[in-house]
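A protein chain is absent from this complex, but the other protein chains hold their places.
Moving on, here comes subunit A:
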Amino acid sequence: MLGIEDPWVVSAYYLCIFSALFCLIWGIIKWNKDDPETEPGEEIRRWAEEENRVEEEL
């Protein structure tokens, strides 16, 4: 297939393309999905407040 006889090498060739396509499709599906278990907005806010406090103290 594709001029390559060793099935291990042909699989690697196809897998490269398929795994990149998989990443592409994954990204498109999950484009707007965030991690459900946390509320990053809140965490970022808390962290930013802490960061400002430390900076001011210094």
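Definition applied: a contact is a pair of C-beta atoms (placed from the backbone, for glycine too) under 8 Å apart; a residue touches a chain by one contact, two chains touch by 3 or more; residues count from 1.
The rule is simple: contacts and distances are computed from a predicted model.
Its UniProt record calls the unshown chain "Sodium/proline symporter", which is the correct pick from "PadR family transcriptional regulator", "Phosphonate ABC transporter ATP-binding protein", "ATP synthase subunit b" or "Sodium/proline symporter".
Not every partner is drawn; the one left out touches subunit A at residues 2-6, 8-9, 12-13, 15-17, 19-20, 22-28, 30-35, 37-38, 40-41, 43-44, 47, 50-51, 55, 58.
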